[in-house]
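All protein chains of the complex are present and in place, except for one that has been dropped.
Labels run A, B and C following the written order; every chain starts at residue 1.
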């Protein structure tokens, strides 16, 4: 257990030190949102309507570009060997790495989201649903992403492949996440169900991704 | 109670075959290692030294044959609890200080905090302990990586080309460390293509010419 | 008995006569199916002649699901029992399933335009089938990317098994959500809601697809087994296996 905490703590420290990923993740997220906003143009009503989908899409994209951080560096420098040697259950190492990824890549952008939502003219009643949907949904992105990173561990063209593999698995999170954020904003009846389904996706990801990810790492370490 | 029957451990390989990347690298490997013994594994680049060590460490699956610990008490089959592999990669994070890197490994190995200072001293790194690992030279990085042997407290040390990049003094220090470890009842396997000489050690050669 | 057929050389030999047989059956079934579908079945009371697209679309959609289930099942068998033919069967099924899925999507689109009034709608059924298509592509991409066969087989199996959670979503999407797509007509509780006169073309086409899948599967598996054998012979010729001896 203490080993898993140590893995998470080390990754958080690394992400916060100079050259680490936490600030980069938030910056990429902001950039993606701003590019969308520029493309949509200055019409504030249109922006308000698109705020939730744009923020969710940007969150998905910034998760996607940070996936190689989950295992690749540890694989190359031998840290992963140490983790495999000392861990009782490799599945829990995958879980710990996904938690660390969420803390260092998703949490910064949840913190940045309200500011960007302001730029997108999101109505006031939309903030709660948006942040709640991001908080419930982004762990699924990190978990499924950890599975994708495990599958493509040590491969040369990992970047493109991981997007192809993870993309379809991200679809439910995106659909229910945007669904909940938009429905919550409009007070529509499907707000509750969307959030529940979003939570279900996260739970399924939490159950499956560590098992499948650990299996993938075992095969890729040979 | 991982520590109870820890020291005085030996190793036996019976007709072991190991594949890597879909190709059989090693076949029909049989060897024994007694407690307190050091084995030098020699052979050319690509002969399969690393593959052998990783298989013994449990990092690679064995295709055929059997690898077993001897004199290890009840946990005899669980090699992972008894072996520590120090490979080419030093597992150092450049952004962390040497001490922080060691502290991380110590937590993974469930080692007591006091052992960090012991390991730093053993590889003459005390003066560099608070430097970021990024500033170390190649040889210093190598030594920092080798502190994992001491930190782990494991009886069976598996060293993969430990002599690479380190100077003569450090090499002497390392061989002294291995000798002391074996005197306490531990065992060590060192893969090297030439440089290390340990008068007390037995040597085997890995290579295609050595197949039965 | 299973282990007997698991021998790849034996399998290749046994499979060979089935290929022309299945191929001939599929030609006959397609002829009968298309004749019934296009000429010898009634127009629908609501949809008129457009309903004939159903005979191409519905069995293709069945096959899209069936092939994925077969692929995931074979992957699981290969994963758990290391059955040598299971991975080969899973790999051979993927492109066939992807083509059936694409066919279902395209014919669905052609059907949707006149009936619903749109080529595409992001409802649960259509979206989940599109995801199914991308899962096939991801599975194929693993085989394309990973050079070493054993490793590719294991990783692809993980993708196939994880992706199988999409299957119930595809099947039940029309019941769980009120979608634009209509619910199931044949495989449903309470019996089919397709009139007897419209069932023969549907089933002829379904069996035509099945036999086509069977024939293509066997051809593709034999080709893969031959390629593996060749690769094995090549490595044997160049392989240097090391041993250990005292110095």
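Operating definition for what follows: a contact is a pair of C-beta atoms (placed from the backbone, for glycine too) under 8 Å apart; a residue touches a chain by one contact, two chains touch by 3 or more.
The definition used in the following text is that contacts and distances are computed from a predicted model.
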Q) The complex lacks one chain in this depiction; which UniProt name from "4Fe-4S dicluster domain-containing protein", "Cytochrome c-type biogenesis protein CcmE", "ABC transporter ATP-binding protein" or "Molybdenum transport system permease" does that chain carry? A) "Cytochrome c-type biogenesis protein CcmE"
(Q) If I'm reading the header right, one chain is hidden. Which shown chains does it touch across the whole complex? (A) A, C
Q: From the listed residues C:124, C:140, C:170 or C:217, report the one that touches the chain absent from this view.
A: C:124
(Q) For the chain not shown, which residue from C:69, C:130, C:164 or C:180 touches it across the whole complex? (A) C:180
Q) Looking at C:82, C:195 or C:229, which makes contact with the chain not pictured? A) C:195
**Q.** chain C, residues in touch with the chain not shown (by the definition above)
**A.** 42-48, 50-51, 54, 114-118, 121, 123-124, 176-180, 182-185, 188, 191-198
Q. So which bits of chain A touch the chain we can't see?
A. 49, 88-89, 91-92, 176, 179, 182, 186-190, 192-194, 196-197, 199-204, 206-208, 210-211
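Just so we're on the same page, only the chains that are shown with their structure count from here on.
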Q) Which of line, ring, star, complete and other names the graph you get from chains that touch? A) complete
Q) Which chain, with its centre taken as the mean C-alpha position, is closest to the global C-alpha centre? A) A
Q) Approximately how many whole Å separate the CA-defined centres of chain A and chain C? A) 32
Q. How many Å are there between the centre of chain B and the centre of chain C, using C-alpha atoms for each centre?
A. 49
(Q) Centroid of chain A to centroid of chain B, CA atoms only: how many Å? (A) 37
**Q.** Residues of chain C touching at least two other chains
**A.** 151
Q.
Using the touch definition from the top, which residues of chain A touch two or more other chains?
A. 222
**Q.** Parts of chain A lying in touch with chain C, wherever the complex brings them together
**A.** 147, 151, 155, 157, 161, 164-165, 167-169, 171-172, 175, 204, 208, 212, 215-216, 219-220, 222
Q: Using the touch rule from the top, collect the residues of chain C that touch chain A in their complex.
A: 127, 131, 134-135, 137-138, 141-142, 145-146, 151, 154-155, 158-159, 161-163, 165-166, 169
Q: Within their complex, state which residues of chain A touch chain B.
A: 2-3, 5-7, 10, 13-14, 17-20, 76-79, 81-87, 221-222
